[in-house]
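Notes follow the structure.
Presenting chain A:
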Amino acid sequence: MSLFHFVVLAPFLMAVILPFFYYKFRSIHTGWFLLPLPLVLFLYIATYIPFGGGGMEPVIYSVPWVPSLGIDFTVYIDGLSLLFGLLITGIGTLVVLYSIYYIANKQDEPLQNFYVYLLMFMGAMLGVVFSDNLIVLYVFWELTSLSSSLLIAYWFHKEKSRYGAQKSMLITVSGGFAMLAGFAMLYVIAGSTFSIQEMISQAGTMVQDPLILPAMLLVLAGAFTKSAQFPFHIWLPDAMEAPTPVSAYLHSATMVKAGIYLVARTTPIFGLTQQWFWILVIFGLVTLTWGSISAVRQTDLKGILAFSTVSQLGLIMSLLGMASAALHFEYVDQDTMYVTAAMAAVFHLINHATFKGSLFMAVGIIDHETGTRDVRLLGGLMTIMPVTFTISLIGLAAMAGLPPFNGFLSKELFFTASLNAASFDIFNLQTLGFIIPVFAWIASVFTFVYSMMMFLRTFTGAFKPDNYEKHVHEAPWGLLISPIVLGSLVILFGLFPNMLAYTIIEPAMQSILPGLTSVGDQFYVNIYHWHGINAELLMTIGVVLFGLAVALTLPKLYGAGFFQRERDPLNAVYDTGLDQLVVQSQNITKAQMTGRLRDYMLYMGVFIAGLGLFTLFRYDALAISLEGQGGIPIYVWLVTGVLLACTLALPFVSGRMTNLILLGAVGFLIALLFVILRAPDLALTQLLVETVMVVLILLSFRHLPEMTKESKRLLSTSAKAVVSIAVGTFVTLTALSVHAYRSGADITPISDYFVENSKTLAGGYNMVNVILVDFRGLDTLLEVLVLGVAALGIVTMIKLRMRGGEDV
Partner candidate 1 sequence: MQFQILINIVIAFIWMFLQNDFSGVTFIIGYIVGLLMLFFLRRFLRFDFYFRRVWAFIKLMALFAYKLVEANWDVIKIILRPKLDIEPGIIAVPTKLKSDWERTLLANLISLTPGTLTMNFSEDGSTLFIHAIHVPDKEKAIKEIHDTFEKAIREVTE
Partner candidate 2 sequence: MVMIAAYTTLVLLALAILACVIRLFLGPSAADRVVALDTIGINLIGFIGLMMLIQETILYAEALLIIAILAFISTVSFAKFLEGGNVIGNRNTD
């Protein structure tokens, strides 16, 4: 176990001991105990950054976990995981700091729960990004789903929190399950390994396997649900019920990026298929557009940010799709085409984390200080909360893609990439490719619009103190530190993008496109503000102009239907689906579990007879041997006839006495048959048991009414008749076949041994008795145990009568 394993496990260990701190130091906010951990981890992970440039040599540490299932806890540190590790711990530090001021240490709120969940989440995220083994990745993946649900439902007394938590869990976990199946397929394709790196090394042969496509789809199901891609994005807006630090952390910077991570990580494998390109690009673009349009319709600030996140995730996803084209060109024509896409993806990932994080925190501050996030109530906060306003402005501008902030740069790269895509000489892109920039542009317009709207409706206009329950003022500095740091990064990365180029972006790109450069070579990542007046810039100008127009006319359109559907219509699918799931389950279950013994017997009878007869005929096993069947004495016929007459009369006679007497007669006649068939002990036992049974039944008649009349309905009677005859037929035919088999085969039953040895070895003449007490004494011992238990049970049943509810 390496030190890096502890980086992953440290948050879990901390989670275990944290409640101790919570209970021991009630007066100190628990967050303070926690804060050093992500910071230290951040710094430690940062030591792996190749500051000198020149790419990065991946580092692997492995410990076996469940080697017999191919599961090893292998930590793999390369550019991609490094990037994510830094995001997780870096944003994590800021979020923890922010949360200390955001979440009060109230007496009745289990604060330690919050931090335990948060630590679990942090550890799980680190696990996801640093695991080379797909199953370990999966383990952590599900843990992120779980801990994020718990965080969403932190205020679990609220109905909406519970709803959001359940939704996020169901959607992300179902994606996870699909992904697991995909992983299993990859394991099979790759020849029994779960190591991603080993798979990448044989990706060329893997994609030849027909199973690769289903595996890809399943893995994408996991990635898309996690990263809120259309149509799975619906959980994200509802997840906004989480405390805002959670949203800032999970729903902008980290968890939703896990899907992005997975796609990036598996691109070297799946990217070799052309479906990969199309699926990612299409889903990405649809998500991008859908998210940005939906964001405009929101009135809740966090709702806007949630849809904005959806949209931005779509953007990154589509970029990764475009980047995968590199694998089809074997990396020729590097700097102009797909490489831009990869670069844009990584860069935007970072940028999004910074500006969206800061925006969430700012919104949290507004919520915290005003008590509302509804843009219809807000307004004029520019002067009241100047710091928050500034932070927000920076974030919004970056989000809208305005210079000189980092968002502008990555959006320009995105435009470049989308324009490039249209010129690819593959996948029919030359004819269909134009839709990519079109979508990109439309989405960007709406992005601009909602950024504007947020700005306008929150900070401009008149300040209406009546709308708030509290006295509104600027937030305390503690709350402001984290967003300020992030806002500064937005500016810093905007102004000096190339400080990330060789340290972060290039190593990450190497992971996505491993053939991009051979190790040691430096790839050229260079990001400029000014490219001259090119198509991208024109597109941006168009976005701004058109966006402004929409943003200014929009308030007039609020009455239109477009804005009255704040909730995503796709939610209806989820909600009805869930309702119907329960309703239909109830219907199906009620249809089976009728509570009627008759129905149960009917169902089972049909199954038994059906399966039994099917088997009998399938093996052509039905046989009847007439050998030695002649010469049955007439008295046997008579006895059997009488026996059957009594038996067949049973269903028809009414009256319990008559039934009982018939039953007694049957019992006596069976005993007689035992005598005819040379079984004296059986005859004796049968007679005795029969008599005691009759006495018992007579005794219990006192507690029973006359038998209920059977219903005469033809349908139910014939159903019963048919099923019982079917079961009887099955048993009879099989018995006949066994008999026929027996007649034909040479079977030496083990009982020959008993015949030979009863006297000599067991000292008894009565073989049956010797078998009972000696050869098979255990059976006998147990049979009387059954009897004893039954009798004690009768006593218990009669004498111990409880009402229910006395105990559990």
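The set was built so that all candidates are chains of the complex that A comes from, given by their letters.
Assume a contact is a pair of C-beta atoms (placed from the backbone, for glycine too) under 8 Å apart; a residue touches a chain by one contact, two chains touch by 3 or more; residues count from 1.
Note that the coordinates shown come from a computational prediction; the quantities given were computed from them, not determined experimentally.
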{"item": "Touching candidate for chain A, same complex, options 1 or 2", "value": "2"}
{"item": "Candidate 2-touching residues of chain A, taken from the complex the two chains share", "value": "633-635, 638-639, 641-642, 645-646, 649, 653, 655, 657-658, 661-662, 664-665, 668, 671-672, 675-676, 678, 680, 683-684, 687-688, 690-691, 694-695, 698-699, 701-702"}
